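As structure tokens, the structure follows; a few thoughts come after it.
Every protein chain of the complex appears in place save one, which is left out.
Up next is chain A:
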């Protein structure tokens, strides 16, 4: 499973983003997106396109964790959202590893990505159902735990007198904490 996590301000300004891979079931924590050439900007496109859904769900459901809210089938990307009370959005894009069986249909032009995507890690991860199934209750719970931990660190950032709302979060300690949360839960 590969992840792309981003924090958006209430006015849709990206405050923080990070890409990482799973550390569960033998993963090494390095993101392996299906289309590595385009992943850098496509992930951002996919995540931002889910904002409309977030804004709709935001007023129907008072929970802070909105669960899995959007899917982008061409990249089999799943998006989970978490809303802070002050309006910041935490969005997590997760992409299950590519299984060898459906790799043929994914597009022949991406042969480079197939080599990366169907490497050793994917076969190991697909053995475990939690990692391979992004909509299972176990995955939802893991994402919730991850979001809650990031929220704690986000509150600490916000409480700093040198931070104003809408500022980019540059702290290397914060980045380290998010990475650690990812390693722990995802």
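One rule holds in what follows: a residue touches a chain if its C-beta (ideal position, glycine included) is under 8 Å from a C-beta of that chain, and two chains touch if they have at least 3 such contacts; residues count from 1.
We take it that contacts and distances are computed from a predicted model.
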item	value
Record-based protein name (UniProt) of the chain missing from this complex, from "Trafficking protein particle complex subunit", "Small ribosomal subunit protein uS13m", "Vacuolar ATPase assembly protein VMA22" or "Glutamyl-tRNA(Gln) amidotransferase subunit B, mitochondrial"	"Trafficking protein particle complex subunit"
Contact partner of the left-out chain, one of A:78, A:154 or A:185	A:154
Positions on chain A where the hidden chain makes contact	10, 58-60, 62-65, 83-87, 148, 151-165, 170-174, 177
